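Reviewing the structure listed below.
All protein chains but one are shown in place.
Moving on to subunit A:
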Amino acid sequence: MVVFKSPPSWLSHSEFDEFNDITYDKIQSYTNLSKLKRLERFMREEGFVQTADIARQRILEHGGIDPQCLEPCLSSSEVADVLQSIQSWQDDIKGKDAELQKLQNSKSSNLSDGASGGFSEIRKACPQVMESDGSRTDGKDKRRSKKDIRSGREYYEGWDQYVSQWEKENVTQEEIKETYAAKSLPKETGAQKSKRKESTLEAKPLIEREWLAHREREKGNDLFKAKEFSSSLKAYNRAIGMYKDSAALYANRAAVHLKMNRYEEAYADCCEALTLEPTNPKVLMRRAKASLEMSEPAKALIDLQESLRFDPTNEETIRLKRNVEDALKKNSTSNIALPDGRRLAIEDVESIGSETRKQKNLLEKDEQEDSQLMEDEWRVKGNTYFAEKNFQKACDCYNKGLTFAPNSVRLLCNKSLSELKLENYVAAEMDASKALAIDSHCIKAFHHRGLARRALGKLEEAIEDLQEVLRAVPGERTVAAELDVMQELIDGQRLLPKREGPMIIEEIHEDVAQEHHDENIIKGNSNHFQTLSKHSESQDNSLAAGNMDAYKDDIHGRTSSIKGASSSRETSSKPMGSAEASVIFEEACKDRKHLQIQKCFPAKDFVVGRTNAINENGHGDKLHLQVQECPFSEETTQENIELGHSQGNFCVCDLKRRSSHALQAKNRECNEKQRDEALKERLRGNEFYNVGDIAAAIDCYSKSLELDQTIAATYANRALCHLKLKEPAKAEDDCTLAIQLEPKNSKAYFRRATSRKEMEDIEGALEDLKMFLSLCPNDKMVHSLIKELEGQRHRQRKENRSNEQVTLPYDASANLVISSTTVSEILENPYKWRTSSFPAIPRSAVEFERSLLDLLKQPLVLKEYIQAIKTNLYSNIFKEDLSARILKLVIVFMKENHLLFQCKDMLDILQGFTKVNRFQIAVMLLDKQGKEALQELFRYLMTATGDSAADTDCLRCKYFCS
């Protein structure tokens, strides 16, 4: 039984404490299977088998796998497969083996011919080299002390020298003169060395090289997995150098090149691999990737199509294909004006693609016509139901439609939407995914899937989907708003779990970014308002008014921020929109007294946002259209149109203002630029951080701070980096700066707390954490952290107190013995002292002997150690292994330190040994010194015991001691 003093690596401190005072009821209250498993393992390893069994019972009750039954089992078919694979491998290997044996035979027969004479000569020459170095001592003096070891470097150098000589000797057959000149060279140059390697490689037979290459490839794979790309590349290079005909080698090297952003090399490698194995879908995909990065999407597309032909289910390929197609589209639309050869080629490819597609469509059309008719019918029916808000029926209609045309994207899309409305999110997601599998460009499907996933809580995937929508329809503002809201949610989510492990850098939007951000949020709010205002119209006004008040406050805050944003925007090149916004907001604030207008206010805001966009694009006439789109009552639309008009006026004002402020603006622009750059640096820093390059991230943050010292976020981020690098002092400084700039930056507080904790400034850390809690009161992590810290503080205080009170646990006689270890030493390092004073009770003779030898110089400790072992356990410990040596050591020790022991104890020990197996032999084999010590010991014991001398005498007989 081993009792853990500290938790094993797989157990957290809190759980360790919890498990240490576990009760039956507690076990019964657990439902978490993995926790139960940990408990089971912990108890079993600690030796509490019964507790472990209870935990195991609990696991079984909850349907978990029996932890005692780790033994894997294979089904019979799998076993057959395995045997088959071994059989085929054996057949495969036999051929190679035979080849090797042939080689071996030919070599050994050549041996006498002197073909490998070089090898045998090495053996003779090697010592010669050593002798000439003068470092070789006489052969008899084999055993040298550690310091006198012959240097390995000398040996290796000698060997190198020899090889170079040998090489030169080979050359001599052609050019004798050169050799003599070169002999004086002590070392090979690098070039010579590499040549030697190559030549030795070439000399190796193909099969051996293949084997070696295989090994190098495995090495490369390992390194690739460990993300050590450059060394993995080296391994692959070596492998290819040895064996050129393996497609897998090239394919792997291509993957490494891709990771290292060397696309041209990757492309070349893929080509090589494909000449050897033309149908590898992975390689095709890699080549496509490379060519996409080299901005040749046309080639990429061909490769991808080929790859999909061999492996149609590879998701990565499908995704890549979509990207490529997007890129192609962009190219063909944006670059018509610059037609060079490459672009033309792309267009050709695409047109061919579309032509073939058309032909296919024509062929299939006839067959599909009937089913399409039915499908259309059901779809229309479903749509009408949907419009009537009878979603269940709509869903049924779509289902029926799908039976006729299971691949209809539109049907699937619509169905997913109605499922969404029915709050059946899983089905909605599935349908949308199906639709996407059929048509990977269906934006609607992406949108629906995004919504469904959002509702299911798969935020990240939802974001991906919505981003896809945005990519296709960049103007879709509602989606953008949704996306932003989700991004925020996700950031919020990340905060909690990630803090436990590595902290992640959260981006803090400000200034330029903030503007867009706020706009989006307001838009999101306006959506809320849309529903809310409708609500209030239909219901009683008074109720709605309450709600409105809540929103009012919110909006107020937003408007002020927008105002700030717009004032900063004035300096930018397009100041009109925001200037208008500010004026309109002011107007809106005035009007807010009227409930009617309050309702419209967000709508206004919404429209204003849109009009801004339009104004900036210089399409004033679209304004009316936009306004009409706004889904409000006529009254509000009217008002908005009026607003639009008024904007026209403001435009004029603005133009004037702009000219007057031109100079001022320039100055500000400079500042803006600097700030922009600072922001860029920070973003770069974040990227570096995410990649894991902390040092580079710190550099970036520092640069950013040089440019703009007013951003608390940058300080906070740099602090996090310092924390990561275990530089809590620097981190603390940065946090302090960040807090000075922004006293409500909760992250800065948390990070300062962490750094202070690292520096063991527990009071400071607690203070910071409390500040953090006052800012974000719902953080459970921090609550537990505070508890932990308070516990630590408590313990620290206790320790300080107990340290003061420590008295030596040994008596005066002990002091003499351990005089070398002073009191202060013990106080400084109590743990060390404790461990060295009490080694574990031995389990075997070997262990006992080891501890005995280790402790011989610390008699007091050794005495305690020996006494700690119960004498009746001796036979268990020593079993058959009691040797004369051990016995002698114990006896000599007792003789020399008999004053430390009480007579009774010594007798007990001696008595204990007599019961061990092979005791008699051990005694008989005692050497002279041992026997003398024994005699002396008994003499002492006889005199000391006096009364019970009979027992001693009896013992003495057992020890054959006259």
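Definition applied: contacts are C-beta pairs under 8 Å (C-beta built on N, C-alpha and C of every residue); 3 or more make two chains touch, one makes a residue touch a chain; residues count from 1.
Here is the rule we use: contacts and distances are computed from a predicted model.
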UniProt lists the protein of the undisplayed chain, choosing from "Lipoyl amidotransferase LIPT1, mitochondrial", "Trafficking protein particle complex subunit", "WD repeat-containing protein 92" or "Auxin-responsive protein", as "WD repeat-containing protein 92"
With respect to the chain omitted from the figure, which of A:60, A:212 or A:455 is a touching residue? A:212
Touching residue (missing chain; options A:244, A:471 or A:850): A:850
Looking at A:82, A:426 or A:957, which makes contact with the chain not pictured? A:82
Check the options A:17, A:61 or A:97 and report the residue that touches the missing chain. A:97
For subunit A, the residues touching the chain missing from this view: 2, 8-10, 41, 44-45, 70-72, 74, 78, 82-83, 86-87, 89-90, 93-94, 96-97, 100, 103-104, 107-108, 122-123, 126-127, 139, 142-146, 149-153, 155-156, 159-160, 193, 205, 207-208, 211-212, 215, 218-219, 221-223, 225-226, 231, 501-502, 692, 724-727, 729, 840, 843, 846-847, 850
